[in-house]
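First the structure, which I've put down as structure tokens, then a few questions once you've had a look.
Missing here: one protein chain of the complex. Every other protein chain is in place.
Now for chain A:
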Amino acid sequence: MSKLFGKITGCYRGQGGSMHMFSREHNVLGGFTFIGEGIPVAIGATFTSKYKREVLKEADCDHVTLVFFGDGTCNNGQLFELREVAKEAIGRARSGEGPTLAKCDTYRFRGHSLADSDELRDPDLKAIDKKIDEVVEDAVEFADESPVPPRSQPLENVFADPKGFGIGPDGRYKCEDPKFTKGTTQV
């Protein structure tokens, strides 16, 4: 909730939005705003699993990658390109089973976005809604009371190595300028 409110206590410190769900601790590699673009990233994670076993010889590496997307994304070319990439790159040493595509028929909670008024839904679920509302209200209260990110936040985490902002006219790296940590320097 803090993340959605753009507060510092949110997962991405005001830098990520509603589609940016990441957690290194829980191995969540992200929500991707252009949904299809996460599929190749998932294949990359799978590639790393195979690489760790075969190249780095970590025999106990048994990571499995899960990727989720909706039926709309099935139109996306990256999905079909990746079936072949996955088969060739990852499935080479396997017995020919290849990747698995799991099609799940599930419950559609609401319309696609605020622009979708969801008029085709059956409206008889008030009791469950009320319970959910209470949970959400608690979260809203926490988010409301959280502080906003500081002025310096937008400049953090653009680069893993902030030398990437370059050398300024005075010969020092821009990230060494005191105004950089305050967030008032121009990049």
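Everything below uses one rule, namely that a residue touches a chain if its C-beta (ideal position, glycine included) is under 8 Å from a C-beta of that chain, and two chains touch if they have at least 3 such contacts; residues count from 1.
By definition in this document, contacts and distances are computed from a predicted model.
*Asks:* For the chain that's not shown, choose its UniProt protein name out of "tRNA (guanine-N(7)-)-methyltransferase", "Centromere protein O", "pyruvate dehydrogenase (acetyl-transferring)" or "Exportin-2".
*Replies:* "pyruvate dehydrogenase (acetyl-transferring)"
*Asks:* What residue numbers in chain A mark contact with the hidden partner chain?
*Replies:* 11-13, 15-17, 20, 22-24, 29-30, 32-34, 37, 39-52, 54-56, 77-78, 81-82, 84-85, 88-89, 92, 156-161, 163-174
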